[in-house]
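With one protein chain withheld, the remaining protein chains of the complex are depicted in position.
Up next is chain A:
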Amino acid sequence: MGTKGNAFLRPAGTIVSAAILIAGLAACAELPRDPEGTTERIRRTHEIVLGDIAGAPPSPHAQRVLDRVAARLGAHVTRVDGHGEDLLNRLEKGKVDLVYGHFAKASPWAGKVHFGGPLGRRRSVGEEEHVPRFAFRNGENGWIALVESEAR
């Protein structure tokens, strides 16, 4: 690397500028962007495709969240019924926008899709406990942030 002492000073100006830029970005930040453009597509098509796992007890909280998200994006919700594995597979491929069901945080699907926080009053639940949640396609960070912010 061959660096002498004064080399440590050189980037100080760059770092301070970067810190100001980042603080500015954070202060007036919009939601992060989705690499696969889920939020943008919903805004354009006015349709949220929800995978509804057969047999999962409905949750009034989940319904309220969906209504708020739909209102915010000017969209309606189209429900697709199916079994857990089938719907999570379709979610992973981007065929549905989110899946509602009762999932444990330690589900074997946890690496392939992203499970949101528990819906309802209880915030603290065990890793193995099956509770109502939305599941999202991995990496669609803006979409995840939008739905999760409405769920809080």
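Please note the rule applied: contacts are C-beta pairs under 8 Å (C-beta built on N, C-alpha and C of every residue); 3 or more make two chains touch, one makes a residue touch a chain; residues count from 1.
Following the convention adopted for this analysis, contacts and distances are computed from a predicted model.
The chain not displayed here is annotated in its UniProt record as "Cation diffusion facilitator family transporter", chosen from "UGSC-like domain-containing protein", "Cytidylate kinase", "Cation diffusion facilitator family transporter" or "Cytochrome c oxidase subunit 1". Residues 1-5, 7-9, 11-12, 15, 18-19, 22, 25-26, 29, 31-37, 114, 116-117, 136-142, 144-145, 148-149, 152 are the ones on chain A that touch the missing chain.
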